[in-house]
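I'd like to ask some things about the structure below.
Every protein chain except one is present and positioned as in the full complex.
And now, chain A:
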Amino acid sequence: MSISVNNISKSFKGKTALKNISFEVKKGELFGLIGPDGAGKTTLFRILTTLLIPNHGEATVVDFDIIKDYKSIRNNVGYMPGRFSLYQDLTVKENLEFFATIFGTTIEKNYDLIKDIYVQIEPFKDRRAGKLSGGMKQKLALCCALIHKPKVLFLDEPTTGVDPVSRKEFWEMLKRLQNKGITMLVSTPYMDEAAICDRIALIQDGEMLEIDTPKKIVKHYSKTIYNVKANNMYQLIKSLKSYQHNYSVYPFGEFVHYTDTRTDFSPIDLQHYLTSKNLKNISIEITQATIEDTFMELAK
């Protein structure tokens, strides 16, 4: 096991941040932590990267105990915090050299690992890190976290605040790194990114809701979901919410995801109801549950 977490709890001045968290990440796995802001993802990362000590429970990273062998962990993991935290007044190359040196290595020694990513920022290697664009900063941060060939990589919301194209690129890079045998724990608030992970854990208010593969996790969703669409979105949501048999109503892109409390639900009833509310161009179709639906259901 690359990461093994057993009953970890952490609270700050009486406020619970993590409650009895347990999970395991296999070697070479891309494991996603999915949850809203304030769910405790960053706290969990800080515990696993030996920056925080948990109140209860134990955990190992690369078979090292996070408290007893914290020094060995620091030699074997890479951490990319959510906030860009490199030296803004040093150039791209200087930042990379700095992190290589403090890990007792050189850029040349591990160049093959970062090559794919580094070539993209190499044209700007003499530019100060603070002057890079958001996507470039993320790439540099990833390079710096990889420069010492870590066995496990921790990425805390690496794509928050990054444009969709860069986000996609970033996840492709992670996939390639996975092929090189690096175990990764990634947190993200984006549900679409979760589908790329091998396994995901849904986390909210410091508690694990569910751990499974993205494919299986949506099967936990037992209800039939309907995509509902009409000419007036606001009116539609309002009407659906006041419908007496509604179980859940969530806006989802151009549709509204609707579930009903009855087992013998027929879309025609709903159609009549919505027409009576002066809505036009109504369409109601069955759709597949997504991770987002599952999360919403579990978090309810």
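Just so it is clear, a residue touches a chain if its C-beta (ideal position, glycine included) is under 8 Å from a C-beta of that chain, and two chains touch if they have at least 3 such contacts; residues count from 1.
Here is the rule we use: contacts and distances are computed from a predicted model.
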Legend entry - Listed names "Transcriptional regulator", "ABC transporter permease", "Zinc protease" or "Anaerobic sulfite reductase subunit A", matching UniProt entry of the absent chain: "ABC transporter permease"
Inset, instruction - Just name the one of A:Arg74, A:Lys149 or A:Lys168 that touches the chain not displayed here. - result: A:Arg74
Inset, instruction - Taking the full complex into account, find the residue in A:Phe84, A:Tyr190 or A:Phe265 that is in contact with the omitted chain. - result: A:Phe84
Inset, instruction - Using the touch definition up top, pick the residue from A:Leu51, A:Ile107, A:Ala195 or A:Met233 that touches the left-out chain. - result: A:Leu51
Legend entry - In chain A, positions touching the absent partner: 49-51, 71, 74-75, 77, 79, 81, 83-90, 94, 98-99, 101-104, 144
